[in-house]
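This is the structure I want to talk about, given as structure tokens.
Missing here: one protein chain of the complex. Every other protein chain is in place.
Entry: chain A
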Amino acid sequence: MANAEQIAAQILSTKSLCVSSSWLNTFLASSQRNVPASALTKTALFRVLASDIRQSLATNPTSLFPIDISDPAVQERRIPGPIPVQVLDIEDIGTSLWSQVEAIERVERGEAIRGREIVRTVNVGDDNEGTENESSNNTGAAGAPSASGSSGSGPHRLILQDANGTKAVAIEMQCIEGISLEKLPIGAKILLRNATVARGMVLLNPNCYTLLGGKIEALDKPWKEGRKARLLQRIDSMGSEAN
């Protein structure tokens, strides 16, 4: 049977993730005996990526955000890391909230816009109710907009959390493949290396960003379902500020 140290070392060397020994022991206790070490390591990694890193990762000072990372008084600092973090929120700050709401509503109605033409994205004669039915589209339109209705222009603002629970805002300074409302689920794990933090914001670019993948289902599902309501709420609160 593989021992905990072997697995931890393997995950550390391949993914730079330092798994907490208590979490790993619990994992090993619940897994079947006589499983080859390689398979067990794979499963462990998969579980880590689906877990809340506050439980699954060790809290070494070098793999954590500075406690005062969000301090806007600091003009610029560099955090060498590598720091594993998980995504708690993602937003498109290049698109107005209202146009995002309109896009979601179009999807709810089963429509997409292609130039001036309104396209039905719901398969007629299909039993699906529609909103989930993103890929089917009876017009055969190429490049039909995706279900969240986001134009995906970005840049995106993320909220990232480290293994200690410290949160930080991150801004996508250069376009990063894989950061989009559709592609990046809540709870996805990211590794930050040599990231710059300016005025309390982590600056993301392809050099400092490695996507490890995964998601936290328990966070992702309610996040998706509540997105329109949250957008509307923010629009409302903006209105009351103005008055």
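By our rule, a contact is a pair of C-beta atoms (placed from the backbone, for glycine too) under 8 Å apart; a residue touches a chain by one contact, two chains touch by 3 or more; residues count from 1.
Criterion: contacts and distances are computed from a predicted model.
This figure omits one chain of the complex; the name its UniProt record holds, of "dolichyl-diphosphooligosaccharide--protein glycotransferase", "Signal peptidase complex catalytic subunit SEC11", "pyridoxal kinase" or "DNA topoisomerase", is "DNA topoisomerase".
One of A:A4, A:L28, A:A50 or A:M201 touches the chain omitted from the figure, and that residue is A:M201. When the missing chain is restored to the complex, the residue among A:S96, A:N194 or A:N207 that touches it is A:S96. Residue-level contact of chain A with the missing chain is found at 72, 75-76, 93-99, 102, 111, 115-118, 120, 122, 124-130, 155, 157, 169, 171, 173-174, 198-199, 201, 203, 235, 238-239.
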